[in-house]
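Got a structure for you, questions after.
The other protein chains are all here in position, but one chain of the complex has been omitted.
Letters A, B and C mark the chains in the order given here, with residues in each chain numbered from 1 onward.
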Amino acid sequence: MNFAYQRNILMIVLMCVLHTAEAQNDVNNIQLPELHRDIQRKTIRVPSIEKYITLKCDFHMHTVFSDGIVWPTTRVLEAWEEGLDAIAITDHIESHPSKPFISGDDNSSYQLALPAAQDYNIILIKGAEITRAMPPGHLNALFITDANKLDIPDPIEAIREAHRQGAFVFWNHPGWTAQQPDTCRMFDIHRQLIEEGIIKGIEVFNEMEWYPVVLGWCIDKNLAVIGNSDVHDINDHYYPLHLYHRPMTLVFASERTEAGVKEALLSQRSVAWFSKYVTGKQDLLNALFQGAVNVSRANGKDSRGNSMITLTNNSDFIFECQSATPGTPSFTLQPNATFIIRYKEDIHPLSALSLSITNWYTHASQCLKVSLSL
Amino acid sequence: MNFAYQRNILMIVLMCVLHTAEAQNDVNNIQLPELHRDIQRKTIRVPSIEKYITLKCDFHMHTVFSDGIVWPTTRVLEAWEEGLDAIAITDHIESHPSKPFISGDDNSSYQLALPAAQDYNIILIKGAEITRAMPPGHLNALFITDANKLDIPDPIEAIREAHRQGAFVFWNHPGWTAQQPDTCRMFDIHRQLIEEGIIKGIEVFNEMEWYPVVLGWCIDKNLAVIGNSDVHDINDHYYPLHLYHRPMTLVFASERTEAGVKEALLSQRSVAWFSKYVTGKQDLLNALFQGAVNVSRANGKDSRGNSMITLTNNSDFIFECQSATPGTPSFTLQPNATFIIRYKEDIHPLSALSLSITNWYTHASQCLKVSLSL
Amino acid sequence: MNFAYQRNILMIVLMCVLHTAEAQNDVNNIQLPELHRDIQRKTIRVPSIEKYITLKCDFHMHTVFSDGIVWPTTRVLEAWEEGLDAIAITDHIESHPSKPFISGDDNSSYQLALPAAQDYNIILIKGAEITRAMPPGHLNALFITDANKLDIPDPIEAIREAHRQGAFVFWNHPGWTAQQPDTCRMFDIHRQLIEEGIIKGIEVFNEMEWYPVVLGWCIDKNLAVIGNSDVHDINDHYYPLHLYHRPMTLVFASERTEAGVKEALLSQRSVAWFSKYVTGKQDLLNALFQGAVNVSRANGKDSRGNSMITLTNNSDFIFECQSATPGTPSFTLQPNATFIIRYKEDIHPLSALSLSITNWYTHASQCLKVSLSL
Partner (left out) sequence: MNFAYQRNILMIVLMCVLHTAEAQNDVNNIQLPELHRDIQRKTIRVPSIEKYITLKCDFHMHTVFSDGIVWPTTRVLEAWEEGLDAIAITDHIESHPSKPFISGDDNSSYQLALPAAQDYNIILIKGAEITRAMPPGHLNALFITDANKLDIPDPIEAIREAHRQGAFVFWNHPGWTAQQPDTCRMFDIHRQLIEEGIIKGIEVFNEMEWYPVVLGWCIDKNLAVIGNSDVHDINDHYYPLHLYHRPMTLVFASERTEAGVKEALLSQRSVAWFSKYVTGKQDLLNALFQGAVNVSRANGKDSRGNSMITLTNNSDFIFECQSATPGTPSFTLQPNATFIIRYKEDIHPLSALSLSITNWYTHASQCLKVSLSL
C-alpha cells in the first residue's frame, strides 16, 4: 500500500484485464444493447398544494399538421419521458406549410396522438391555435370538439366558435417580437373578450420570452397564468433538457383527469414555470415554496461560533434567496440540495427567517416574500 | 414561420447577438464567477423505515495520517457534499508512509477533522484501522477514545484494547485478494472474537470487492452488515460519483446522533449499498423497497388492450426486477423514474405482483423477493 | 487565508451576491437565451488515409414517408449536428403505415430533404429500401433516379430495376432476428446477385446487431463493408449520442462529393464503425490506427526504474489493446487520451510494440494486429 498515484497505475492494469475479458459467444449475431437508450419516465419533483395534485402541463405545441416538424405521437412520448401529465397539441388552423405532403385535416394530429396518450397515461387535451394578425394575434383553444369548425375568416367569430364548443381560450405570447416589436400591449378586443369571459388566461411565458407586465394583467384581472413551450422542433433539440425542464404550466387539480385540468384552469389555480423562474399568485407560490423547502436550526454552533440554519430543497425548483434578516447572506438554493445559513445569534437573534425569492414573481416586478418560522 | 431548420438559422444569429452583448465595465478587476463550482450538499434519496431515520454512513477511509493522500478536513467536506450523515476516519495504526513529512500521532486526523464536522453537521466517529497479517487481517474500531493506545504488537491485544474503549469492532474486507488470493475464509480467531461479542460486524463490500459469502455469515451469526469505501484517494477521483453514490452503510437509527449510530449498529439495523447493489436482512430490504416504490393500476387499457401497472421509484436505488407473475416482463426501474408493466388481464388476472429484485441480496446467493398488492 | 472549507463558505456567499446582481431591465419582454440550445456541427475526429478523405456516412434511415416518425428535413439536421458528411434516406417502398395522413410518393422524402441538404452542405444520396420476405429480405439501393419505379411485385425484378438505374445495392441486416431468428445465412439468390455484380455490399452492423460472420463474407467476396443506423426514431432518442457517435460507414473518398462516395463504395474503400467497434479490411484498419495513434518513448525512467512508452489517441476511436510483447500490460486507450506503458527495458528490451486491438475486426473472429516501431 502506498500513495494514490501508484494505486492508479495498478488500477489501470486491472481495468484492462477486466475489460478485455468480455466474452463474445456468437459470430452470427451479437446484440449491443449499449447502443440503445433505455427510455423511462423521469419524475418532475414539485410539491402538492393543500388538497390538490400538481399536474405538469404544456398547452401549446405543434406538429407537421401545421408548421412543426414532428409527428403527433412524438409529442406524447416526449411528454411521458419528461414527466408531464397533460398536453395539448395546438396546430395552427391557418398554416399548413407541409400541406402538399400531408393529408388529413385539423383534427388529425389529435386523432393520431390519442392511442399513444392512452398507452402512456398522458392526458391529451384537444386544442388548436387560432392564428391571426394582431389584434387579436394568436389564441389557443383547449377542450374543443371539432378543430375544423374554427376555420372561419373572421378572427372573432373563430374565437366565439371555440367558446361555443366549451373551450378554455387563452391569449398567446402578447409580446412576441414578430407581432409586437415595440412593446407588450393589450388591445380593446382583448379587454372585451376578457370581460365577456371568453379569454380566460394569458401566456406570461412562451418559448424564450417572458412578459412580466402580463403577469400583472393576469393577477389584476383574475386570469389563469399560463406558460408553454410552443415547441415546433423536437423538444430536446430546442430546449436544453439536461439543464432545465421545458417551460410549463403547473395546474393544481382535484384529480388527474382532463376534467380536473379544466376545473383548475377555470379556477385560476395555475402558475408558469420556465428555467429558474416561477410566476403566479402569491398564495400559490408561497405554498409551493413551503412545500419544497425544509428549514431547521442546527444544534450547537460551528467552529467559529456561528449559529446555523439548514435549508433543504426537496424539489426541482431553484430558489435565489435574498435575506431581509440582518447578518444573514443571500444565496442560491439548488434542486435536491442543502444550504447552511451562518449567523451570530448574539448579534442578530432570529425567531423567523424572512426571504425574498428573487427569481419567483407574484406581479410584474414583485418577487415572492416568504417567512420561515424556526 | 416555417420549418425548424430555418428556425435554427435565425436562432443562431439571435444567440450571437445576445452573447456578445455582455458588458465589461471595469478594466482593473473583472470577477469571473463561472470559474467556480458552487458546492452544495446533495440529498441522497432513500426512504425511512418505520420509526427510524436512514443515516448514510461510511466507516472506513484514510488520510495522509496513514497511507491516504488527502487532508482530514477534505473527508468531511466530501461527506457533506455527497449527502452523508456520518463518517469515521480510520487511519492505519501501523502504516505511516508520509511520516517523515507528517507529525502528530494516531489521534491527529480526528482532531483536525472535528471543527469541519461541527461546521457541516457531520457525525464524526473516532476510529482506527488495526492492520495485521491474516488472520486476523484488518479490523476497524469505531467509537474509540484513544487511537494511540491501539499501537500494541499483539493483534488480539490491540483488538481487546479497542473493545475495552467501548469500540464497535468490525472485520474489514475478508476476501481482499492481496491477503486472501484464493478465497474468502473465516479463521478460528474470527469465530472466537465473534463468540466473545468483540467482532460485531463484517464488511460485505469494500472498495470494488463484494463478498456474497460474507453476507451469509452476517445473517447467520447476527452481525451488522457493513459496506465502506476504504478510500485513500480523493473520493471523486476514485469513484465515478456522476454514476453512483460512494459505497456506504445505511444505518437505521432512532436519532441523528453518534449515539444513534452506535445503538443501531449494535442492533444490526444496517445494510450495505454499493453501485446498484443493496445487501442485508430480508425485512430491512423489503421495507426499503416498499418505501421507495409506488405501485398503481392504471384505469382503462392501452391501445392494444393491455392492462397497465405503473411502478414509480422515488429513491436513488436501482431495481432490477424479474417478475414471477406469468405474462409480465422483467425490467430495470431506474432512480426517480417510472416503468409501465403491460399484460393481458383476461389471460393472466393479477391481484398481486411478485418480483425478484435480482440486484438486492438477502443471503449469499439469494435475492430479495417482494410482493406488491394492487 | 486558511483551509479550504473556510474558503467554500466565503465563496458561497460571494456567488450569491453575484447571482442576484443580474439586472432585469424591461418588464414587457425579457429574452431568456439560456432556454435555447445553440446547435452547432460537432466534428467527428477520425484520420484521413493516404490520399483519401474519410467521409462519415449513414446509408439507412427512415421518415414518416415509410414507417419512421420524423420529417425528412430532420434527418439532414441530425446529420449536420452529428458531423456526418453523407446520408441516404431509404424509406421502404412497400410500407407506408402513415399513408392515410401522408400524401406524396416514394420520391417525396428525398425531395423534401434536398433544400436542407443544400443549406447544410450534406451529401444527400437518393435511396430506397426494397423490403421483402427472406430471401432475399431487405436491400437498400443508393444513387437511384426514381424510387417509384421500384414498386414491382417480384423482389428480384425490383432489385434489377434499381441496378438499371445505376444503383449501388447492398443487403441489409442478414441476421435480423425478426427474419432470421435461428442464424445468419446466405441464400442462393444472394450468391447469384453477388456474382452478377448487383449486390455490392452487406451490412455487417444494423441498429444494435453486429454479424461477424458477414464481415468474413465481405472480405472473402470483395464486397463493401457497410454499417448503418437504420434509425426510425429521432436519432438521439434512440442512440446514446453522449456516449458514442451513431453507427456509420466510413468511406475513403477522393473527393467530398456524391460521385466520390460512389466511386469509393464501388472500390470497397469502406469500414463500419459502431460504438467501440470498427470492422473492415486489415489494410484500412491498420491505416486508421496508425493515423490515430502517436507513440513515443519517454526519456529516462520512472521512479521505480520502468521504461515508459506513451500512446496518444488523437481520434474519437476507442482502442482495447492487448500486448503481445512480454512484460507489457493490456489497456484501453480512450478517445483524445494518453496511456503510459511501463516495462523493464533490461528484462524485456523493445524495438517495436505489437498490439492486438481486440475491438477492431478484420474478419469474422480475427482482430486487428498492429506493430508500432519505437
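Quick note on the criterion: a contact is a pair of C-beta atoms (placed from the backbone, for glycine too) under 8 Å apart; a residue touches a chain by one contact, two chains touch by 3 or more.
Keep in mind that what you see is a predicted model, and the values were worked out from it rather than measured.
Shown as candidates are B:90, B:108 or B:336; the residue that touches the absent chain is B:108. Among B:59, B:211, B:317 or B:360, only B:211 touches the chain left out of the display.
Note that of B:33, B:47 or B:335, the residue touching the chain absent from this view is B:33. Taking the whole complex into account, chain C touches the unshown chain at residues 1-4, 7-8, 38, 40-43, 45, 67-69, 95, 97, 115-116, 118-121, 232-234, 237, 298, 300-304, 308, 310, 312, 314, 332-334, 336-340. Along chain B, the points of touch with the absent chain fall at residues 9, 12-13, 15-17, 19-20, 24, 27-37, 39, 64-65, 69-71, 73-74, 77, 98, 100-104, 108, 112, 175, 177, 180, 183-184, 207-213, 216, 234, 236-240, 243-244, 247, 274-275, 277, 320-322, 329-332, 339, 342, 358, 364-365.
Keep in mind that, in the parts below, only the chains that are shown with their structure count from here on.
Between the CA-based centres of chain A and chain B the separation comes to 33 Å, rounded to the whole angstrom. Between the CA-based centres of chain B and chain C the separation comes to 38 Å, rounded to the whole angstrom.
Listed for chain C are residues 9, 12, 15, 19, 31, 33, 36, 39, 71, 73-74, 77, each touching two or more other chains.
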